[in-house]
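I'd like to ask you about the structure that follows.
The complex is shown incomplete by one protein chain, all other protein chains being positioned as in the whole.
Chains here go by letter, A, B and C, matching the order in which they are written, and residues are numbered from 1 within each.
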Amino acid sequence: MTPSLSFRPAVGGREVLSAEPIDMVGMLAGAHHPGAGAVVLFSGEVRDNNRGRPVSHLEYEAYAPLAAKMIGEILAEAKTRWSLQIAVAQHRTGVVAVGDTAVVVITASAHRSEAYAANRYIIDRIKHEAPIWKCEHYADGTHEWGNNCNCHAVTGDVSKHIYESHG
Amino acid sequence: MTPSLSFRPAVGGREVLSAEPIDMVGMLAGAHHPGAGAVVLFSGEVRDNNRGRPVSHLEYEAYAPLAAKMIGEILAEAKTRWSLQIAVAQHRTGVVAVGDTAVVVITASAHRSEAYAANRYIIDRIKHEAPIWKCEHYADGTHEWGNNCNCHAVTGDVSKHIYESHG
Amino acid sequence: MTPMSGLRPKERTMKIHVYAGLKDYFEPEFEVEGEARNTDELKTLLVAINGKAEAMLSSCRFAVEEGFIDNAYKLNSHDTIVIIPPSSGG
Partner (left out) sequence: MTPMSGLRPKERTMKIHVYAGLKDYFEPEFEVEGEARNTDELKTLLVAINGKAEAMLSSCRFAVEEGFIDNAYKLNSHDTIVIIPPSSGG
């Protein structure tokens, strides 16, 4: 067995990792269901600063086979837990410009509580657990891998994370 | 003074009530800000059933001058409370088909907690407080004004509502 | 009783607009004759017109133009009173 180089498709058939700009509008257009009264979309976008320091762009790196597998599992778990009609996500790899989208999560459910809670759950788990890393490139030419999950400093276990309530 | 017939524009300049289909894609395209790392969109859509009864379409009625004023105030309050870069909303009036969008709320903030909490706050307050009503038209030809806010049965005051936590 | 527009004294009338489920009990826009100084008295007048509306009226808010009013508001004969059932909620 060699690690798979094809990224696992998300529940909706779209790849969960993308080296190209995310087609957020296309994802949203596909995220409707006649039994779903609530659709929630989260878009994580590149800010022009990090704690006040001007940012020129970000770069995302992923250990793709595992990241794709984990995101697929997180989506499937959320779909079951909150009885979602739809749960899809896509995360960028490579260079992402200021103002561009780095990650999108869309959830749809009969009522809105579930769509909100599941959406937050999915993005929190992706950000804390999937092997995807962010390098901040600053306007002054320097760069820094960072803003990483630091939960292990509290939990004492690199596999245990702290989340806000997920309803 | 006569009641104004022009609906107050939302923060983003778009009308908060619309008798025409909501341009969700256009709203989302406009909801980016270089200082906002998180954008959350909620779309309330017409389901094909209400408690299992097949629905043919919905009809929304609004007391427009007051509804538009209240939505504008709710958006402005949320924007201040959560330091949002963007808070916009639009609610349909008239006939809305199954699968179509009845209401959209978009929030954007530096970090995601605020965008989620504010988004949920805005839609909850619009749904409970703005003078907008929903008539369910069923596949069997009957119709019913309903699914209304019933908070006053608990609070004893038609102006007092019960909300889930808004972070 | 105040003479209006130079016509002979007549009973005071108020314009009423109702929405949503209230339209099952009243016309969307109508005038009600009678003396109602506040919203409680207006409710009594409306229940006299259609008693079946009583339960729904008890959960309604009242507005004039772009503002809600409560029972402390003194109704004026030139006001259009908007009666607002509970919003669409869930």
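Things to note:
In this text, a contact is a pair of C-beta atoms (placed from the backbone, for glycine too) under 8 Å apart; a residue touches a chain by one contact, two chains touch by 3 or more.
All values derive from a computational prediction rather than experimental measurement.
Shown chains touched by the hidden chain across the complete assembly: A. Touch with the chain omitted from the figure is made, among A:34, A:65 or A:99, by A:65. Take chain A: the residues that touch the chain left off the picture are 1-4, 60-61, 63, 65-66, 69, 127-135, 145-152, 158-159.
Just so we're on the same page, only the chains that are shown with their structure count from here on.
The chain with its Cα centroid farthest from the Cα centroid of chain C is A.
The distance from the centre of chain A to the centre of chain C, with each centre set as the mean of the Cα atoms, comes to 53 Å. Centroids of chain A and chain B (each the mean of its C-alpha atoms) stand 26 Å apart. Shown for chain C are the residues in touch with two or more other chains, namely 90.
Among all residues of chain A, none touch two or more other chains.
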